[in-house]
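The complex is shown incomplete by one protein chain, all other protein chains being positioned as in the whole.
Here is chain A:
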Amino acid sequence: MPSTQKPMRYGHTEGHTDVCFDDTGSCIVTCGSDGDVRIWENLDDDDPKSINVGEKAYSFALKNGRLVTAVSNNTVQIHTFPEGAPDGILTRFTTNANHVVFNRDGTKIAAGSSDFMVKVVEVTDSSQQKTFRGHDAPVLSLSFDPQDVFLTSASCDGSVRVWKISDQTCVTSWPLLQKCNDVINAKSICRLAWQPKSGKFLIFFIDTLSIVIWSPCGQYVAAGSVDGCIAVWNVDTQECMERMKHEKSYTICGLAWHPKGGQIAYTDTEGNLGLLENVCNKDGKKSSGKVSSAVAKDYNDLFDEDDDFLNTDLIEPRSSPKVVSNEEEEEDDDLMLASGHPRHRGAIIEDDENSLDTALMKVNSNLEKDDDNDQDGSIPVLPISTTQRPFYDGPVPTPQQKPFQSGSTPSHLTHRFMVWNSIGIIRCYNDEQDNAIDVEFHDTSIHHATHLPNSLNHTMADLSSEAILLACESTEELASKLHCVHFSSWDSNKEWTVDMPKDEDIEAVCLGQGWAACATSAMLTRVFTIGGVQKEIFSFPGPVVSMAGHGEQLLVVYHRGTGFDGDQCLGVQLIELGKKKRQVLHGDPLPLTRKSYLMWVGFSAEGTPCYVDSKGIVKMLNRGLGNTWIPVCDTREYCKGKSDHYWVIGIHENPQQLRCIPCKGARFPPTLPRPAVAILSFKLPYCQITTEKGQMEEQFWRSVLFHNHLDYLSKNGYEYDENAKNEAAKEQQELLMKLFALSCKLEREFRCVELADFMTQNAVNLAIKYASRSRKLILAQRLSEMAVEKATEMAAPEEDDEEEEEDFRNHLNAGYSSSTTEWSQPRVRNLYEQDMEDSKEADAVEEVEEMPEMQKFSKKLLGQVGKFTPIFVSANQKDSTAHSANILDNMSKFSKNTPTPNSRAVNKQKSPVIKPLIPKPKSKQALAATFFQPRPPPAVDKTVEEKEEKAENTLPEIQAAATENKRPKTGFQMWLEENRESILADNPDLEEADIIKEGMSRFRVLSSDERMIWTEKAKGGAASNSAEAKKRKRPADAKNEGKEKREEKSKEDSSLPKKRKPLDPSINVRLSAFAFKQS
């Protein structure tokens, strides 16, 4: 029959304790670090008699109505028992004594002290003292042999000594223990025990087993270990009779056998007292009679043989020579020694214990032990094992981490943060006089600081700019409650409370905009409106870990399954609770770092899901890459010390800030002194971050990543900062250009092309220019080809648009919602104007991926395409095919157009310079025209339409521009176009206005004849132009307004190349000359 283990009870305050039974066994006596000796009638005695013996009691011994205690004033004193009256001081040390023991008849006591001394004192006459010197470190424990001849002592110096009491000499010394410098550092207190009566064996353990006692009959040995195990063996049969675990795995530091046997009282270092009953009952002893073949093995097996238990190799010196020589009864003096290899316990969770995971740790170690038991059970040598479980040696399952609130500190603390987020701080005080919750807002304009009583013992909280959400677990009487303080409510009822159904506990809560949610132990997520209306309920597939809300988004992290070897196995759901409800992440696995657990989960201020694991890696959802997770920061890199951590409280994408609190030597901050926030920067884990290339790559992708939210916002119809977006695009293009230049320098032309592929058309143009300037003509050629391809790609969808307008719209709605507006609205206006309805209809997931491209695309259209595409038109008209357009043509365009950033300004001043004014869409059209021949020549209907429009006068501005462009060129203008190149070549850094000035002066220098030629040329060109227009006049198709506008613009554009037409040959000549020079 196995022993019964009674639940532990509080005995003393935390700290070292000792226990024994009185002589008759009628009561249990304990002492503890509170300095009391308590006398318990039984384990359920609620009113034990207390004797105060000092500030702290280290050890005590009880015999014959005398209570001897070692207390903190460095004395060993006697009290009467059970009255507790002081009866004098037996002896003193220079520091406290660690252990006192009586000899068998109670006439002497031995005390071992931290001052390295051992004293033996007559109880009745304290002047009769014997001092034993020889230990080099504090003495841990002592034991008299039953015959009173020898005294054994164990010390921190690693030795166990046997002394002959009569002459105070050290008979023998075994250096068996682990050395340490103080009692508190000792691995175990290493109690020793002689077998009662016969004194045949002395037993002690060298590893984690700290205490050993003999049963009064001398047949059994009980031992307690540092990690909370107690085991009992039969010495004769060498069987393990009992094995039990301390319910909380605290270190056993006191163990006492009832004088009549059958009961073992034990205490732990946390001050708890426990009792084992029916230990080694006769009925309990099975005659299994299986004796192990090797004693050593047997003992080895009794305690778990794997990592954290001792690995006892029992040595059994049949006769230890030295002892024998000094003993009278040497024949039967068997010294049984248990020695062991100190083994380090393989930590399962290697992080320090102060953190959130204390709970986790406990579970962890319990599990681990269960596992150990499994292993024992299978060993055939252990017949008494109550359960035979199969042996398992595979990966160990990780205990699942407990649910937590992001930004909270562990709930067992008396002063803790319940939440620290971007809105404010909720602190919880839970000490004797007060149980309250303090809410403080970072921004006092949201709400003033609040103090709430915490009578319900809320443990979870969340805070938003609308409400405070609190939740408590259920107690025996009360159901689990959700309590919301909706302070932004405009009515007078600011609070509401909801009770959960019976047996359903809230495990996590979160607040979004206009809603609150809680996850319960029934694996349900319950959503409420912020005013308290119950809304959606849905199940998620595992125990919740944490949840977070932001705007309409709800993020739930739960256990997907069991992780192994320290890993957690988490899943994540991201749900949008807005008008259009949908699930973005469908329970995808959450990629935690190995052997880590989740520390923080939430959203960036801009609404991107992020999380932090216990290894300090911050990961963020990359919506630009199919909702994958990307590590954005390793907070451990910023830590100075190994045990320093950063406690994350918030993430901001613009500006890029990781807000956290530095914690020295801890995982989380204390509430006082008030911690200060620090800001860390993000760093994507790109390779070779020390090189310039790596740095720029990292910067580029970081910039892309941290502006994904803009696309998301625009897609979902939120307001966002247009400037931020433009700036981001600019920054990215700059970085790309730098990378491009770097690759150019390194002669990595292929890489250059790859880089150019990321660029917008504008940047590609610059890149082409750069390439040609740095005499990489092949590269320039490639790039221009690429640019053409890009333009084609871009033109293709537009052509569709022209031909099947309806379909195109539909298509857009399906896939390119954000760009819908671009296509369907007047070009002149802001391309990015939101068309909310359209975008809402759109399938957003796809959009996320499509949008950036589209937007870049359109931007490019806006600004730059026009600048170079006309060349193709002209080339086309000149009958060369668009694709074969010479790279030099491109270049010439460039040198003409791109280096004049202020061209627009110049245009406003009505300067004669001819430039595509608002080049964006028409360029597309022109392009389209070149590539899709079936269309009528663009110029034709354009001029026509343009005239119509003039009549309508719908867009005066554009018209003005158009007319300006349409005005016949003067001779000077033509000349200037021709000669701009050379002017620029001479003065490369001239501004547009300066170029014109310079041109003027040069033109004047020309001879009058030459000037005449140019004027004539100009007249001729203009004439033919207008003639053409007349000829081609024909009824315009009925087209919608938007299209007309586009056409109009393209007309301007197409008219340009026409005017240039006569110049083309000479340009080409010059360009080829330039090319020659270059090569």
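We take it that contacts are C-beta pairs under 8 Å (C-beta built on N, C-alpha and C of every residue); 3 or more make two chains touch, one makes a residue touch a chain; residues count from 1.
Going forward, contacts and distances are computed from a predicted model.
Visitor: Pick, from "Aminotransferase class I/classII large domain-containing protein", "DNA replication complex GINS protein PSF2", "P-type ATPase C-terminal domain-containing protein" or "L-idonate 5-dehydrogenase-like", the protein name that UniProt gives for the chain of this complex that is not shown.
Guide: Its UniProt record gives the name "DNA replication complex GINS protein PSF2".
Visitor: In the whole complex, not just what's shown, which of A:444, A:475, A:643 or A:1001 touches the removed chain?
Guide: A:444
Visitor: Return the single residue from A:89, A:184, A:478 or A:679 that touches the missing chain.
Guide: Reading the full complex, the residue touching the unseen chain is A:679.
Visitor: Which is it among A:659, A:725 or A:782 that touches the chain not included here?
Guide: Only one listed residue reaches the unshown chain, and that is A:659.
Visitor: Please give every residue of chain A in contact with the chain that is not shown.
Guide: Touching the missing chain: residues 422, 424, 441-445, 659, 673-674, 676-679.
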